[in-house]
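Take a look at the structure set out below.
What you see is the complex with one protein chain gone and the rest in place.
This part shows chain A:
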Amino acid sequence: MYLYSLTLQRPGGVVCATNGNFVGGKTQEIVVARGKTLDLLRPDESGKLQTVLSVEVFGAIRSLAQFRLTGSQKDYVVVGSDSGRLVILEYSRERNIFHKVHQETFGKSGCRRIVPGQFLAVDPKGRAVMAAACEKQKLVYVLNRDAAARLTISSPLEAHKTHTITYSVIGVDCGFDNPVFAAIELDYSEADLDPTGQAAADAQKHLTFYELDLGLNHVSRKWSEPVDNGANLLVTVPGGGDGPSGVLVCAENFVIYKNQGHPDVRAVIPRRADLPAERGVLVVSAATHRQKSMFFFLLQTEYGDIFKVTLEHEGDRVSELKIKYFDTIPVTSSMCVLKTGFLFAASEFGNHALYQFQAIGEAEDVEASSATLMETEEGFQPVFFQPRGLKNLVRIDQVQSLMPIMDMKVLNLFEEETPQVFTLCGRGPRSSLRILRPGLAINEMAVSQLPGTPSAVWTVKKNVTDEFDAYIVVSFANATLVLSIGETIEEVSDSGFLDTTPSLSVSLLGDDSLMQVHPNGIRHIREDGRINEWKTPGKKTIVKVGSNRLQVVIALSGGELIYFEMDMTGQLMEVEKHEMPGDVACLDIAPVPEGRQRSRFLAVGSYDNTIRILSLDPDDCMQILSVQSVSSPPESLLLLEVQASTGGEDGADHPASVFLNAGLQNGVLFRTVVDMVTGQLSDTRSRFLGLRAPKLFSAIVRGRQAMLCLSSRPWLGYIHQGHFLLTPLSYETLEYAASFSSDQCAEGVVAVAGEALRIFTIERLGETFNETVVPLRYTPRKFVLQPKRKNLIIIESDQGAFTAEEREAARKECLEAAGMGENGSANNGDQMENGDGDDEEKEDALSDEQYGYPKAESEKWASCIRVLDPRTGNTTCLLELQDNEAAFSVCTVNFHDKEYGTLLAVGTAKGLQFWPKKSVAAGFIHIYRFVEEGKSLELLHKTQVEGVPLALCQFQGRLLAGIGPILRLYDLGKKRLLRKCENKLFPNTIVSIHTYRDRIYVSDIQESFHYCKYRRDENQLYIFADDSVPRWLTASHHIDFDTMAGADKFGNVYFVRLPQDVSDEIEEDPTGGKIKWEQGKLNGAPNKVEEIVQFHVGDVVTCLQKSSLIPGGGECVIYGTVMGSVGALLPFNSREDVDFFSHLEMHMRQEHPPLCGRDHMAFRSAYFPVKDVIDGDLCEQFPTLPPDLQRKISDELDRTPGEILKKLEDVRNRII
């Protein structure tokens, strides 16, 4: 089995982000690392974040930094990854790529303790960069420029110190003095040597300054001083005239200003009033805002509260440090303050957000200051605050992120053309069920009913220079309706259009006249109101029309073509006639190219399954230039011209070309390139779109020509980041469409379907899926489908949270207490001064999603079981588990010859604790009955078990449960589950169970798969095969009788298969291999499964599913990952394809090494050698290569670049 791996949805989570001016000019961009992809984002004029570039780097990006050489206009990106190399990237606007400027190797690849890459720090003046490892190693590179102003990099200078753990590294701003780097370090050499543990308990963190002496070209430890042991993060304080220099040390509960030769200035971080005393407050991310005259810091705590930190200073003496409550947003992994007044918050989990600053926290609020810091015998006096609604920030855009995907199922519950992907995403209060559908999202702006069933719709401008359309013209079976577009859309009769006949085409002709083509003639409406009418000769009627701004071609019944052209006076003149052999099925003229008089090509489709290209040049007018035969009569034609561009809006460049698109009656879209000079057709591609013949319309998307194809569902063909994409729209079937532009909606589409006129816009271009979000209460763990009623049953559980009732009670109490407390402590100037009523109002507005749940002790759990109707998104039943129980596993089960029918089994744990040692008070298996037609649940009974039941599964009318290392078979009893049979021989903990026929496939948390059988006559469960590789399983899926697919926590996906002969032997053996099992082999099962597929995804896969995403498409394995990406593994079905793609992959590896410096082969084989999987993500980078390189590779493969692109498109179309 050979598989083709393809990422369908890029990861959504963000590991780290940095902002700067990477493009050049005045714009501000953000570079975000999403694990293994690097994205360049830019907020556009309307405040929407646009992804300018997204590159897969085939390595794990661990840190990012940005720097600028003095006097330069552009920022560089430094990438620290697992490649053992330091990479400096520059964004190339012309080619829309990241260009690798330098790549310096310093160590082994992989995420290792002592190989740098985890931390990066740059000198604020861009003179040096430090790459540090978690332990021991620190390397400093000096950055400079040569005579040609190119960036140069020195060989590394070492600043190693053994037995030292590093927590944070930054560059200290000290103007143009020698660059200084600061680090929080912990020396463990003594702790290592002291067996009593005393030294370990006494270990102390230090803040160390490293100075790079540019004169001596040497790094020295300049200064080291103890800091709080809770210190975790450093923030650079501006220096060199702009500020006092030095660093802010963020520690648990405190922020401390430190500098060499300066006393500490310490202030306490305000605490939420409802925070348990045992919990500290840690800063998790920081951003600095600098202007010429002032600077401040925004620090976010682990609860999401942002504090504004300001320093009172005179010269380089800091007198006071103030921490003021700013706002609360979801916890971020990284924050970027843009100079344009935006804050990009890359969320730790869930959607990211772009905020605009309304104010910079000048207003009165809770403030802690170093001046008012009070020390008592219990420590420092804390300052309390209550979170409130956003005051300084306003959210203007969201970036979708599925991170983390906890569970996923591909089902077609809504009976649509393609199945839906149901994913459980997010964490805590931000968790959600997201229903993903392949296709682009639609924003419906208006739907209005029409009198009758329209057959077609057009939009026209009054003048070519107009920005917006003037009329919407709707044609019915025997009438035409004209609507004018203004403030509102209303019917008009003074437009000059003939309304007593159906229309065939309506368009703008010349600069300012309108044309209506109806079956009996052409009506030409001049700007001054004069009307010229051309009548068809004899009894013939017009059947088809093709037109652009200056040319019109009509096809009469019988197959006669008449060609009109607009002359100098604005008159439509008949130029040429041409008799076609038969009736014309469809025709189209390309738009007039820029600076030309006419378009050269006319495409005519006939019912004899051919498409002809005719010339419209005066020299060889109506001569057939080329003929293309197709598989079925064409229904609709569209000539799409792609203008040549270099570094356009999306920065991509592509040569000019004309594409002929044809929608065939068998539902296939046929696409071919028209040679601009000769009119020859080449490079044909076809794709099945749906059961109806696609009708093609041109539209404008992001200022470019695009194509709408209306088949059984609408599709959009458009260019995104230099690639032509053909994607379905998530909308109903449409009849006819036209592009639409008005002042409310610049780039919309007007369409007719049924009796309605619909206006919509297309959103979030470039995405594979669009999503419907249903919010959930706690972190979702697993879900199952109730087979009969098609409801979803979701189990959710959160550690350290209060249950809903407790929260409600606490909130009430808190409200009362807040009123009391405020009165009591009115003398404290730092307290909030809001009125009570105001406060209460805001309290109610606080959404858990934004502010997080109040924190409870870590051994407290909150959990619920939810029955959700996916069609409406309504929760029909929500059972909150009581008594500190949390649900971990769920399955539906039909017990044999018991009266209840389908029951629900839920495995729970009570009082689960992970630290200091994993312990559990009790485990339970709840059995619920479905009542009210599966909408609700009723507890039948609950059975106590000795561990956490992490896996449940139905087997032969009974329930199999994995409880710790025990696999147990339960039967349903009257008051409890009855233990019938068990096997205690599993190595660690059973995490999932699959069954198929009489086989049981058990996944162990650390030891991969175990294949088991149950013997009825002996009432015994026994293991007959297992894996020889210890895999730490995170996901598993049953593929076939002998094969299982699994994913481990190191980011590998693998398939194991029981060898055929062994499988036969087991099936044939009357003892079922029992005799052999009794012998065993090397403490394991007698038989071993073989690994048949192995692939390093580079991201922890949490769920696997075998499914097909397109109707009639091949089945593939779909996976979801922690970072929120969705990928697919498609089995190849021909040997040639395997050969072709493995060769392409090989050439791509050689010619286009990954951006972060990790060897591609090494990355895909990070833990185990890659086996029989071809990396589609690498192959799909082929179109981004420069043309000469493309040609070189294609020559090696004995093909043309076009053929390779076609192959890549084909294989993608097989998956989605």
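Details
Here is the rule we go by: contacts are C-beta pairs under 8 Å (C-beta built on N, C-alpha and C of every residue); 3 or more make two chains touch, one makes a residue touch a chain; residues count from 1.
The rule we apply is simple: contacts and distances are computed from a predicted model.
Note on the omitted subunit: UniProt lists it as "Sodium channel modifier 1", one of the names in "ER membrane protein complex subunit 2", "Sodium channel modifier 1", "Cytochrome c oxidase assembly protein COX20, mitochondrial" or "IBH1-like N-terminal domain-containing protein".
Considering A:Gln73, A:Asn463, A:Ser919 or A:Gln956, the position touching the chain not shown turns out to be A:Gln956 (whole complex). Here the missing chain is touched by one residue of A:Lys26, A:Lys292 or A:His896, and it is A:His896. Checked against the full complex, the one of A:Ile88, A:Ile306, A:Met566 or A:Cys981 touching the unshown chain is A:Cys981. If you put the hidden chain back, the residue from A:Lys917, A:Arg997 or A:Arg1135 that touches it is A:Arg997.
The chain not shown here touches chain A at positions 896-897, 956-957, 971, 973-974, 976, 978-982, 997-998, 1016-1019, 1041, 1060, 1063-1064, 1067-1068, 1070.
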